[in-house]
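Input: one structure, supplied below.
For this view, one protein chain was removed and the others were kept in their places.
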Amino acid sequence: MIKSFEPWLYLAPMLLFILLLVLVPLVTGISYAFYNFDLISGTRDFVGFDQFLRILSEDEIFLTSLVNTLFWTSASLFFQFTLGLALALLLHNGFRGIKFIQPVLFVPWAVPSFLIGLMWVWMFNPVTGPLPYLFEWLGFMDIPENILSDPDHAMWGPITANVWFGIPFFTIMLLAALRSIPKEIFEAASMDGISGLKAFRHITVPLIAPTIIITLMMRAIWIANFAEIIIVMTNGGPANSTQIVATYIYDTAYQKMDFGYASVLSIALLFMLMIYGFTLGHIRRKMKVYI
Amino acid sequence: MKILKYPFIIGFLTFTLFPVFWMFKISITPDRLLYSEGIVAWPSNITWDHYYAVLVEGSFPDYFLNSFIVSITTAALVTIFAVLGGYALSRFHFQGKVTLLIILLLTQMFPIVMVIAPIYNVLTYINLVDSISGLILVYTAFNLPFACFLMQSFYDGTPMELEEAAMIDGCTRLQALEKVTLPLCLPGIGATLGFVFTAAWSELLFALMFISRQSQMTFPAGIMNFVTKFSVDWGQMAAAMILALIPVCLFFAYIQKFIVQGLTAGALKG
Partner (left out) sequence: MIRAAFSFVIVVLGFVAWQAFFDDKDRDPNNLLIVEVNTSADRTGLLRAQLDRFEADNPGLKVDVISLSWGQAFEKLSMMVAGGQIPDVIEMPDFWLARYVSAGQIADMSDFVANTGFDDDIEPDTFKYGSIGDKIYTIPYGYYLRALLYNKKLFARAGIEKPPLTMDELYQTAAKISELPGVSGYCHHGGRGGAVFYYWIMTTMNGSNAFFDAEGNSTFYNQGAIDGLTLIRDIYKNGYAPQDSLNWGFNETVSGFYSETCAMLHQTPDALNGLRQRMDEGDIASIPMPLGPSGKSFPHLGYIGWSVFEQSPKKEAAFKLVEHLLKRENHQEWATRAGLVPIYSELASEIFDQGEIGAGWLQSTQDDRWDYMINPNHLSDIAEFDSIQVVQSGQAMMLGEKTPEETAKMWADFLTASQKRWLNNHD
C-alpha cells in the first residue's frame, strides 16, 4: 500500500501548480468552444456544436492555415533538428576554444520571440538588411527584394528565423544526452572492434533516442503553436500565405474578439497534435532503455 | 571528417552571430542614418545614445532586475519540482501513470492565447495579477510538464541499480536520490535550469497581458514600450535587446560546467 502512493508524493508539488494554473484554465478555455462568447460584455450563449460545424463547412482560411502549419512545422523542425544534432556532436567532440564558443551558440534561444521576428524582418528588407543582396548574389533573385512580400516564398522568412531560434534547443538537449553516456561503453565497444560510425549508429543513437523523441515531440508541438514570429514578420500575409492555425486563432481571438470560435480552432489543432504526440509516445515506449 | 569540423563551427558561429551583430550595429547607429545607411557593415557615425537612453532614462534596469528575479526563481522552482516529479515518472509504474502523462502532454498543445483570459481571472482572484509573483507561479506551472519529461529522460538513462544498491546499504529512497542519482544527472539538471531560465527570461505574452505597473514589468514587456502607434524606436530596441543578452550568456556560461560534466568513471564499479 505504501508503495502505491509513493510516486504521487513526489509528483504532488508539481501537480498542484499544474492543476490550478494550467488545467483549470485549459478546461475553461476549451469550454469557450461551446459558447458564443463576448469577452467585452461577458455574455455567453450556449451554442453547442454549431461552431464546430462552421470549421468544417465554411472556413476556407482554416484549410489554408492547416496546410501552412504542416509546412511550417516540418520545415522548421527538420532544419533545427539536423543542424542542432550536428552542432551537438561537434561540441561533444570538443575543440579548441570550446569554453568560449559554447555559450555564444546558445544565444538565439535567449532572445524573446518577437524580437527575433523584428530582427529578421530587418535582415530580409532590402533597405535595411543584407540578405536580399546575398540572395541576388547566389542567384535566387534577379533583383534584391523582400521575400516576405512574395506569397510563394514568404514562409521561408519565419522558418529561417525559427531555425535560427531553435537550433540551440536541440543542441543543448542532445549535448546533455550525449554527455550522459558513460565513456566506458565506448571503451568496451572499441575493444570489441566497434567504433566510429558504427558506434554512433548502434550505441549513441539508441542511448540518446529517448531524448531525441522527447525533443522532437515537444518542439514540434511548440512550433505548431508558435504564432509570435509569424505575426511580427508577416502577420499571416501576404494574402494568408503564411497564416498558420496558431496565427489564425490569435486573429480570431483578439481581432475579431470571437473567443468561442478561436477555441474551436484550438481544439482542432489540439486534436491533430494529440495524434502526433501519441504516435511518438508509442514509439518512445517501445524504446525504454536500461543500461 | 575532422577536416570539416572547423569550417562547420565557423559556419554555425557566423549564422548564429550575424543577426546579433546586425542588431548591435543598429543599436549604435544614430536615428538619422538608420535607413540611409541601412545595409552598410558599419555606420559612418557611431552613437551610444541609445544605450544611454535605455539604461539611464528608461526603467530598463528595473525591468532587468524583475526579469532576473522571475527567471531565476522560476528556473529553480521548476527544477526542484521536476527533479522529484521526473523521478517518480521514471522509476515507478503506477496506476494512472499513462493518464498523467497524457494530461501533461496535453498542456503543451493548447495555444496560450486561449488560456490567458481564464488565467487572468485566476490571478485576479488571488490578487496576484500585475505582480511578479503571479508571473512566477504561471511560468512555473507552464514549464513544469516539459521539465518533468526532460528529467524523466535523464533518469531513464541512469541505471536504477545504483540507487537500489544505496538503499540496500540503508539509505532512504530520497537520500539515495540525493546522494547517488542526482550527481549523475547533473547535465540534465543543468539543461533544465538553463532551459527554464531562458524560457522565463524571454517570455512575452503573459508578461504583456498581466503586468501594467512599471515596478513589476519584465524586460520583454518593457521593450514593447518602444513600439508606439507612431514609430518604432529601433535604435533603443536594439540596444535593449543587446543588453538583455548579457545576463543570459553569463548564466549559460555558469551552468555550462554542469552540462559538460559527464558520468564519473567508477560509478558502476563502486
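Going in written order, the chains are labelled A and B, and every chain counts its residues from 1.
Criterion: contacts are C-beta pairs under 8 Å (C-beta built on N, C-alpha and C of every residue); 3 or more make two chains touch, one makes a residue touch a chain.
Please read these numbers as outputs of a predicted model, since none were measured by experiment.
Undergrad: If I consider the whole complex, including the chain that's not displayed, which of B:13, B:40, B:98 or B:126 touches that chain?
TA: Reading the full complex, the residue touching the unseen chain is B:126.
Undergrad: Would you mind spotting which of B:17, B:103, B:117 or B:171 touches the chain that isn't drawn?
TA: B:117
Undergrad: List the subunit B residues touching the unshown chain?
TA: 31-32, 34-36, 38, 73, 76-77, 80, 116-117, 120-121, 124, 126-134, 136-137, 174, 178, 182, 208-209, 212-213, 215, 224-225, 227-232
Undergrad: Residue by residue, what part of subunit A touches the chain that was omitted?
TA: Here the touching residues of subunit A are 13, 38-43, 125-127, 145-146, 148-149, 151, 234-240, 251, 254-257.
FYI, only the chains that are shown with their structure count from here on.
Undergrad: In the complex of these two chains, what residues of subunit A are touching subunit B?
TA: Interface residues on the subunit A side: 4, 6-11, 13-15, 17-18, 20-26, 28-30, 32, 39, 83, 86-87, 90, 93, 95, 99, 101-115, 118-120, 122-123, 125-130, 133, 164, 167, 169, 172-173, 175-177, 179-184, 207, 210-211, 214, 217-218, 221-222, 225, 227-228, 246, 249-250, 253-254, 259, 262-263, 266, 269-270, 273-274, 277, 281, 288-291.
Undergrad: Under the definition above, what is the set of subunit B residues touching subunit A in their complex?
TA: It is residues 5-6, 8-9, 12-13, 15-17, 19-20, 22-23, 26, 34-35, 38-39, 80-82, 84-85, 87-89, 91-92, 94-95, 97, 100-101, 103-115, 117-119, 122, 137-138, 140-142, 144-146, 148-150, 153-154, 156-160, 173, 184-185, 187-188, 190-191, 194-195, 198, 201-205, 220, 223-224, 232, 234, 237, 241, 244-245, 248-249, 252-253, 256, 259-263, 265, 267-268 of subunit B that touch subunit A.
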